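This view holds just a subset of the chains, kept in their places.
Order of writing sets the labels: A, B and C. Residues in every chain begin at 1.
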Amino acid sequence: MSDQVVVAMSGIAKRFGGVHALRGVDLVLRAGEVHALLGENGAGKSTLINILSGVVTDHDGRISIGGDPVRFAGPAAAQAAGIATIHQELDLVPALSVAENLVLGREPRTRLRTLDRRAMTRTARDWLGPLGAEIDPRRPVGSLRVGEQQLVEIAKALSLDARVLIMDEPTAALADAEVRRLMSTIRALRERGVAVVYISHRLEEIEHIADRATVLRNGEVAGTLRPDRADRQRIITLMVGRPAQALFDVGPADAERPAEPPVLQVDDLAVRPRGTRPGRCEPAGVSLTVRAGEIVGLAGLMGAGRTELLETLYGAGPPGRRSGQVRLAGRPYAPRGPRAALRAGVGFVPEDRRHCALVLEHPVGRSIVLAALRRLTTAGFVRAARERDAVRQQVAALAIRTSSAAAPVGSLSGGNQQKVVFARHLLTRPRLLLLDEPTRGVDVGAKAEIYRLLRRLADDGMGILLASSELPELTGVCDRIVVLRRGRAVAELPADGCTGEDILTAAMGGASAGGDDR
Amino acid sequence: ASSACSVEKPSDGRDAAARNCGTGKDFLIGMSQANNAEPYRQVMNNDVQTAAKSVPGFSVVVSDAAQDNSKQVADVENFLTQKIDLLIISPNEAKPLTAVVRKAYDRGVPVIVLDRKVEGEAYTAFIGGDNVAIGRAAGEFYATTLLPDGGKVIEIAGLPGSTPAAERAQGFREGIAANPKIEVVASQPGDWLREKGQSVADALLKAHPDAVAVYAHNDPMAEGAYLAAKAAGLHTKVKFTGIDALPVPSGGIKAVEQGRLAATFQYATGGREAVDLARRILVDCAEDVPRTTTLDTMRVTKDNAAETYAKLGGVA
Amino acid sequence: MTHLGAPEKGSGTPVPAGGGTADGGDRWWHRPGGRGELVERLFAVQSLFALLVVFVLAIAVSPRRDGEILFLSTENLGNIVRAVSEIGIIAVGMTFVVLLGGIDLSVGAILGLSAVGTATLMVDSGLGILPAVTVVLLIGALFGALQGYATARLGIQSFIVTLAGLQVARGLARIWSGGLGIPIAYGDGPQEAPPAFEILNGTINGVVPVPAVLFLGIGVAAIVVLRKTAFARHVYAIGGNEKAARLSGVPVLRVKVAVFAIAGLLAAVAGVIHAGQLNQGSPNDGAGYELDAIAAVVIGGTSLAGGTGSMGGTLAGALLLGILNNILALNNIDANVQLLIKGLVIVAAAGLQKLRRSIV
């Protein structure tokens, strides 16, 4: 790290209506440093980097780059100034190919001013390769998995060859192997003198990679520190403003409890969908049991078929032929759609909240009650008082940070949006809750809240099936862990004494795992 | 004044026209209609079809250009592809259809033009009414019979820009000139439509509560105006006249008969006359059919309404 | 809900900062405080506000006679509402469709078909008012439902389905009527309609036209439906994000079919009124009404992208268009200039809507 200041932001403030997202933040980025931005959901991290990347232009305060004051008119201006950004939400054009997305806005041209497709493909290969992404550049982005799309976003930002690289939760959709490759890529950038802004709620990543960290709280700087020297408890305290409980201190599973009856029994479930659905990995022989009061984890590499399994159990998979047996509370269970699943007492929190759960313009309250309207309705009319109580309870129980129940969901921070989806399905009082990466983008404090909540729900007799790419989450929260590989359940591990390495080994297919065994 | 490229040179179609005729043969007649959505034109189609039924060997196909000049050109071309024996056309507008009518005529297809003219001489016969004369007849009726003591008149005109609208307005003013006490106090287009006539009359009767009569350029608009006046309780004070006098249940003759309109003025469709001409050209091989037939108008009032309705072949 | 009770005391539950949930109260439920709230309140009634502006302007430019403002006479006001009642009723149905993220181009043609049906069934088939109207409304609803099914099931965009539906309905109307308007005469004889049907042409207390009453009645009912029912929540949800709605258990197919059926039904209602007002069922009537209805919906603040909007706005939008038409006609503005002015007002009204979003 040199001491050369690349970017200096001072006195940055921004209000959205009545909400103070930022109240006078100073931030200095030096060449060759990885600068972490930490903070609770809604602390103002994304807003700050949106200002730096020219997305938000009407703010107070000054920005200077290399000593010269600047004022960006838009994203293009920031890019031209050497600032590349990976935004928190995936923003790619689904119908365009990987290569077209990568060079969008600065397409290479031939001498005839026409598109130079060969150069485009080459660029894409060059930047995707080091990330370990074997993605054909001609594939439409819409056919990629979320993780692959995330890699494309990263490659796209890298290809700008910028002085400043901003990454807003780049690993939220990535599994372990990809995260490791990304870390080495970032290290290489640091060597080249690039200033990296790194936002993540995974503290272990921060400890691993960051040189300095700025902690935001309520739109203000709560402190700056060196993550490798500070202990985790101190970071968390800075973030939330008071000492916090340990993340995985969820209280012990009630070991004394008699074995509860199974809520969900899956026996050799397999699905053969009609037509071809590229990129999907449907269940191809899954057996597992979830008992009442139990939290069962679903582990696997990216694309192992966790999402597809949950979707199938929720009746949201593609149409096709099913084989095997599924029982819910002892009765045969084959939902024709999400509606039937909900009625049978199954809830599902999907992993992609923007596309699968939320309407950003709709009010928080209405978003929360959507799936449970049946219970709040008499003769087709929604009972206002019941609705209000239900929303209040959920907002309190999940500590959703919103200015009002009428505020649009889109005005909430990412993590709080996730909690809204969570609340929606809790409100249906499911006996079985299917969770797909439920804490993606949720801050540490809130995560701990959610974990405690899950445990409480389980103790009240709910069965929970939790798919996650975060190994500590699986080992810390679950009672048992089922490992998927290519749509099959290949191992079942007790959470007690099971390590991340054990899970990875099983997920990769035994000790010989290495990728050369295809 | 044709130019380079290959614009068809007029060939002499006169004798070709006589080529395909005689008794005992089958004839396909193409009827190109400008817009079926106007009741007047729908009745014209019906008249042509009914009249053709009584001529042995005649079969008629009707196309609807839906008020689109280009579509009507294509319609005529498709008729030519089908090798029709005679073309009856009621053009949407004159100039745009002149070329394709000439093309048909030059190929030896006799052409009878109905209602609206085309330019030039390349057609066999024209049959149509005289809108200025009709407007004048209406004006004279106002001047002498309806409002001998004068008064304020509201005009609800046809679609802005259409020739009949202009001519019916002009004729009317010529007609009322005889009585200087008659004054046209407002004129708004009702686009030939009943509901437009109604809403325009709503506003105009409001703006001119002392108006004593409404001169509408066609019967549907007159009926619309009547409805508006009725809603305002003015229908007994104000008199209404229309134009067209179609012999159909929804037409103006019935409205006169039932007392809603004081009078209407016939604008004949010419359908029967066209088929008659066609018979003379195709069956009788007549060479010298009249080049222009101007259809007379007729004033329809309560006195002659029932009788006229029957005479024009209206169904009860 | 036992397990989700009040936040646990003392267990470290983070209290939402930033004045969030703590002070609770109804204010929290309703709206955020502060400047945003004020602006939002102002704009929530904004299409009403625009309506007011146009109303005041109309008074200002209205021609006068003997000191009387012609525009303001009870009769003229009644006429305005009567004149917009058909478009207004259609616009109510259109609002549901647009909220769903769709569009319905067939409503004008359905109006024509229904007007023909009303006249034919009463006059030629000799049905009574109730059976005739019932049949016509059923046809309209069924036609709409079929279109909804085609969009929802085959996944074809509603623009295309209803563009085709427009042609089909128009063709059917012309075939049914033989291409000519069917006049409605009143009386007890054969070929005559029950005189009671003429009520559609009448007024209540000699002031308020019956179609106007129907329009406002339907409008108010629709406001209630849209505010209070689960069905409306489903419509908004589908319009906002169909996939999310499906995953939340919304019966997407059923809701879509119902919405298009409502649009068809209301177009048929407008058709019955049309026949009653004009004493005639004409197959060519209603052409272009769909565009006016859509304009009313959009001026009322409902987004064509679906998912946001209100019914009150649509009513205000329809009335605004009606006043505009009326005042232009009262002032004898040239028909072509009227076209220009109306075009510009539509853009201005839609622009105002956008302004709102960017301020709040």
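The rule we apply is simple: a residue touches a chain if its C-beta (ideal position, glycine included) is under 8 Å from a C-beta of that chain, and two chains touch if they have at least 3 such contacts.
Keep in mind it's a predicted model, so treat the numbers as computed, not measured.
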Legend entry - Subunit counts for every protein chain kind in the full complex: A x1, B x1, C x2
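Heads up, the rule we're going with is that only the chains that are shown with their structure count from here on.
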Inset, instruction - Measure off the straight-line distance from the CA centroid of chain B to the CA centroid of chain C, and report it in whole Å. - result: 37
Legend entry - Whole-Å separation of chain centres (CA-atom averages), chain A against chain B: 72
Legend entry - Whole-Å gap between the CA centroids of chain A and chain C: 41
Inset, instruction - List, in ascending order, every residue of chain B touching at least 2 other chains. - result: none
Legend entry - Residues of chain A touching at least two other chains: none
Legend entry - chain A-touching residues of chain C, taken from the complex the two chains share: 1-7, 11-21, 24, 27-37, 228-231, 233-234, 236-237, 240-241, 243-251, 307-308, 360
Inset, instruction - Give every residue of chain A touching chain C within the complex, in rising order. - result: 17-20, 42, 218, 240, 244-245, 314, 316, 337-339, 341-343, 348, 350, 355-359, 361-362, 365-366, 369-371, 373-374, 376-377, 380-382, 388, 390-397, 399-407, 424, 426-429, 445-446, 449, 452, 456-457, 460
Legend entry - Sites on chain C touched by chain B in the complex: 63, 65, 70, 73, 75-76, 79, 82-83, 174, 179-183, 185, 201, 203, 209, 274, 277-280, 282, 284-285, 287, 325-326, 329-330, 332, 335-336
